[in-house]
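Below you will find the structure I want to go over with you.
Heads up, one of the protein chains got dropped from this complex, but the rest are sitting where they should.
For chain A:
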Amino acid sequence: MVEKPSTGEKVFKIINYTLLSLLGFITFYPFFYILILSLNDGYDALKGGLYFWPRVFTFDNYIKAFEDPLILNAFGVTIFRTVVGTFLCVFLTALAGYALSRKDLPGRGIITFFFFFTTIFTGGLIPFFILLRSLRLTSSIWIYILPYLYQFFNIIIMRTYFQTIPNELRESATIDGCGELKIFLKIYLPLSLPMIATITLFYGVGHWNDWFVGAFFVSDKKLKPAATILQKILSETNFEQATDTNRMNYNINRAKTTPEALRMAFLMIITLPIVCIYPFLQKYFVKGVMIGSIKG
């Protein structure tokens, strides 16, 4: 199509590109800014004026952040729940999605509605919390995993994706003597890797970022995940109160770092894994969200 751009269109183009670039900058710069602060000497940073490059480059803040046993333990909790939780979530969600993708399954609609209804009406926070308490989950690491195994939206994404796989594949496998589990594991899962990657990202990020459960449902310090500790450190005006007072002071004096610089390092440590992983999964989750948006 040959079309001569009018002046109006040219102006529109310039404005469009400028605004989008500006949006990109506004989104990107804050992360970059935190990175600079975390890589700069803490006392030097107090002088201000750090905007585009570290002035006194150092890894001290990161080293000190990792020396605190409480923080290390918190990362242990986070890694455990992220790995185990995500694996279970993805596997079980895919299983449920596979079963619901079978249009011939009796009661399919009723079961879907049974799941769906919990997304539009809930008992609320307190009955949920009392349930967790009476199941003794509030003093167990499984509190991060068991009550959050499924998300309705993800089941639907999985179901919709499985429905795009031709039925003939399953039929011929059945004739060859494959059972449902084998068909699911050997045919459907390998064929749905993009979608598996998508919901792995969604569940994984959810586990990695969650601070609420650790902050309000759990009281044992050793069970608190990194995001909860981070939130505590950040909200406390006095940093030392959040971790062990004496040891922190000792560390800070020895390491020439400030609470503020440590905060920035901690913020970066918790953000970096996501920043590194998600661009690789981007094309998959874009597709996943598209599929999820199709009413199935």
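A few notes on this one:
Heads up, the rule we're going with is that a contact is a pair of C-beta atoms (placed from the backbone, for glycine too) under 8 Å apart; a residue touches a chain by one contact, two chains touch by 3 or more; residues count from 1.
Everything that follows uses one rule, which is that contacts and distances are computed from a predicted model.
A chain of this complex does not appear here, and its UniProt-recorded name among "Maltose ABC transporter permease", "Hydro-lyase, Fe-S type, tartrate/fumarate subfamily", "Allophanate hydrolase" or "Extracellular solute-binding protein" is "Maltose ABC transporter permease". Listed residues A:98, A:144, A:161 or A:203: the one in touch with the omitted chain is A:98. Across A:63, A:83, A:169 or A:275, the residue that sits in touch with the chain not pictured is A:275. Residue-level contact of chain A with the missing chain is found at 1, 3, 8-9, 12-13, 16-17, 19-21, 23-24, 26-28, 30-31, 33-34, 48, 51, 92, 95-96, 98-100, 102, 104-106, 111, 114-118, 120-131, 134, 146-147, 149-150, 155, 179-181, 184, 201, 205, 208-212, 216-217, 227, 230-231, 234-235, 263, 267, 270-271, 274-275, 278-279, 282, 286, 289-290, 293, 295.
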